[in-house]
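The block underneath contains the structure these notes are about, expressed in structure tokens.
Missing here: one protein chain of the complex. Every other protein chain is in place.
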Amino acid sequence: MRGFELNAMCYSFNDAANRAAFVSDEEAYCRKYGLTEEQRAAVAARDVLAMLDAGGNVYYLAKLAGILGLNVQDLGALQTGRSVADFKAMLVAARAGVDADLGGLHLGQRASGTAQHRENA
Amino acid sequence: MRGFELNAMCYSFNDAANRAAFVSDEEAYCRKYGLTEEQRAAVAARDVLAMLDAGGNVYYLAKLAGILGLNVQDLGALQTGRSVADFKAMLVAARAGVDADLGGLHLGQRASGTAQHRENA
Amino acid sequence: MMAQIVGGYFTSHVPAIGGAIQRGDQQAEYWSPFFDGFPSVRQWLGDVSPDVAVVFYNDHGLNFFLDAMPTFAVGAAARYDNADEGWGLPVYKSFEGHPNLSWHVIETLVEAEFDITTCQKMMVDHALSIPFELAWPDAEAWPVKLVPIAINTVQFPLPSPRRCFALGQAVGRALRSWKGDERIVVMGTGGLSHQLEGARAGFMNPEYDRFCLDHLADDPAALTRHSAEEVAELAGTQGVEILNWIAARGALGDAPLAMVMRNYHVPISNTAAATVVLEPA
Partner (left out) sequence: MMAQIVGGYFTSHVPAIGGAIQRGDQQAEYWSPFFDGFPSVRQWLGDVSPDVAVVFYNDHGLNFFLDAMPTFAVGAAARYDNADEGWGLPVYKSFEGHPNLSWHVIETLVEAEFDITTCQKMMVDHALSIPFELAWPDAEAWPVKLVPIAINTVQFPLPSPRRCFALGQAVGRALRSWKGDERIVVMGTGGLSHQLEGARAGFMNPEYDRFCLDHLADDPAALTRHSAEEVAELAGTQGVEILNWIAARGALGDAPLAMVMRNYHVPISNTAAATVVLEPA
């Protein structure tokens, strides 16, 4: 049901000792959290899409990703079947879709001066 | 603020090992939970009203009461300055305030028979 | 194919009831006026043969603590265990959940702007176990699946009777729209009037209890005209568990109901005890 065991295991990785325990004996650690076969297979294969299919929630999976040395760009590349360089290039390319009046810093007119704000205090 | 430390200590008593630790060294156990002076004094004095004044919540205090061998009648007696026998007698005496049409078992007319219920299934 | 709500079962859940059951004290003079209400409950349950129980109750500091105290919590687990509540008493039987129905209730409630806490794992306490022990005393395993809904009656501020009734109404809509063939019994546990704490310890209020029992079947909205603070004053600070009854009654729908049985007895332990069964008229 919605990947509870897998997410519970990933939530435990907030604790450094648990991360170390997973690294030193992944099989035993997965067994301790009662992962389903589907969940266990997805973790063993480092298959993020399969982890999601098995009910993994990306907010918890991100902690497992950290153990595996994967950042969010690596995850994106894995999930979309791109190289990491291509995935990053795709992100940067999205900038072209941002109009000049949307992108960048825009400073507004302050309704009132600094002094007046302080006087209200 | 609302007795958090005292309540946290009492909540820990769901675990038998914690109850044993409290019994074997009450002072150290209270220190571990950072009880305020007022909370610590109330616990030391077995003064339930003072525990309540110090922010204790009766749902959690009931677990401490168990360690101290006090049931809810004992607690009631302590808090109302009665003997336990008097407190129990007061509870039973409340029965006199219950009218005959309120107290006791009243069976209603079933709208429909048993058979009909099963047929709805 | 639609699920059917077969009726409502309400009862006090005082821990001491569990002690009386363990000791076999059901027919002792002190206890029999309370236990004598249950043959009719059991007969009714046998007649309507529910598959699922949706239970409004309150946790007594087993599963929830003040670090995260939900106003309303809905279980979505496949199984719910009891555990030591602090007194080292025998642990009660586990409950089988109904996760799919739980998620349907949860989705309906969030859609209806109830800001519930969703519990994919939770322990349940005597407030669930004792009503089940009373209803099915000889069961090896509970004959119904469980959807537990916990209401905060422990830490002020408490939800108002009006809000609890509305919660129940929304749960009722969820149950009636569930596309399964389950027969559902709704339960409300706790109360009636009692107060464990302070100078007013031992307080009971048969007048307010009568008001609740007299309006529960036909005019439950009457119970929602008090604030939570007024209920604490009228029913005692633990008598606010009537909020569980109010929510359960809300789930049973807006039509007046038939009173199958009603039992009221003062006191068991420090509590004015009551048991009620309602069904569609």
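For reference, chains read A, B and C in written order, and residue numbers begin at 1 within each chain.
We take it that contacts are C-beta pairs under 8 Å (C-beta built on N, C-alpha and C of every residue); 3 or more make two chains touch, one makes a residue touch a chain.
Fair warning: this is a prediction, and the values are worked out from it, not measured in the lab.
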Omitted chain's touching partners, listed by label: A, B, C
Options C:13, C:163 or C:183, residue touching the unrepresented chain: C:163
Chain not shown, touching residues in subunit C: 64, 66-73, 106-107, 110-111, 113-122, 155, 157-160, 162-163, 166-167
Touching residues on subunit A - with respect to the absent chain: 2, 4, 7-8, 10-11, 13-16, 19, 48-49, 52, 57-63, 66, 71-73, 75-76, 79-80, 87, 90-92, 94-95, 97-99, 102-111, 114, 117-118, 120-121
Positions on subunit B where the hidden chain makes contact: 1-2, 4, 8
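Simple rule for what comes next: only the chains that are shown with their structure count from here on.
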Overall pattern in which the protein chains touch one another (line/ring/star/complete/other): line
Euclidean distance of C-alpha centroids - subunit B vs subunit C, Å: 18
Per-residue overlap in subunit C, given as positions that touch at least 2 other chains: none
Shared interface positions of subunit A, touching two or more other chains: none
